[in-house]
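The complex is shown incomplete by one protein chain, all other protein chains being positioned as in the whole.
Right after this comes chain A.
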């Protein structure tokens, strides 16, 4: 299997989808130059400026125009550079894209993908570092994808582009250079299908996006201590693989949810509550969440690291559940 970066995988997915379907086009700031992270590099040479389209710095119009263009039968891939900037276009995403199909009684679909890079990226500070996935999981009508690996970034982006409903597609900035095996050819992901990162019988650790890698590291350390952690990467938060999580926690009796985002009202709360409601009697320990404290992300590395969920914290939390 070819090895490539998370960034290259997404570029390949977009290029393949644009070749397959002439109605797919990308629009956003600085796409002609390749995008902030290089995820569009070279595409303008193959597809031209109409389909790899540079937009003014008008987030509201980029997303609003994508809504109109999607209603007219094209399939826009919208680039927001940072999920923080997509907040300038929340009306267009939440009030327009997410609702149009429903409030117009099914007369239209809004098949757009909005790419919103999330997460901490060294010293990017409070307006370039947020993980806002829970906001969108809360909104009826939106699909939320949070790929953690190069393979998933290819497969899920393809699925997002083919989806007839609006997809909030959240790539993690820290993952762009991550290398991994990516299946060649037209492999299309499935929303709501988790990835079993590692099997284990002692504790279930559920995570998504970059935090999956922290959890995987923690699982290796836990194994050295004789604790077998089962690690689940949700891959998409709406829909999310409730069956996989219930099945796993049903076996292990212990659940730890790990997210980079602020823990308060985060998606981890949804997973925790869902499991607690259904598996109360099967639980051997209280459900546990790990996430950032409710403070903005800082600039200085030492302050930034203060909110980061580290491997040691995951190990300690999992150990605590097993020893409960």
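Here, contacts are C-beta pairs under 8 Å (C-beta built on N, C-alpha and C of every residue); 3 or more make two chains touch, one makes a residue touch a chain; residues count from 1.
What we mean here is this: contacts and distances are computed from a predicted model.
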* Asked: Of the candidate names "Putative electron transport protein YccM", "Pyruvate dehydrogenase E1 component alpha subunit", "assimilatory sulfite reductase (ferredoxin)" or "5-oxoprolinase subunit PxpB", which one corresponds to the UniProt protein name of the undepicted chain?
  -> "Pyruvate dehydrogenase E1 component alpha subunit"
* **Sole residue of A:35, A:119, A:141 or A:268 that reaches the chain not shown, by the stated touch rule** => A:141
* Which of A:6, A:176 or A:191 contacts the chain that the document leaves out -> A:191
* Asked: Among A:18, A:52 or A:69, which residue is in contact with the omitted chain in the full complex?
  -> A:69
* Asked: So that we can see where the missing chain sits, which residues of chain A does it touch?
  -> 25, 50-51, 55-56, 58, 60-61, 63-74, 76, 91-92, 95-96, 100-108, 140-143, 163-165, 191-192, 238-239, 242
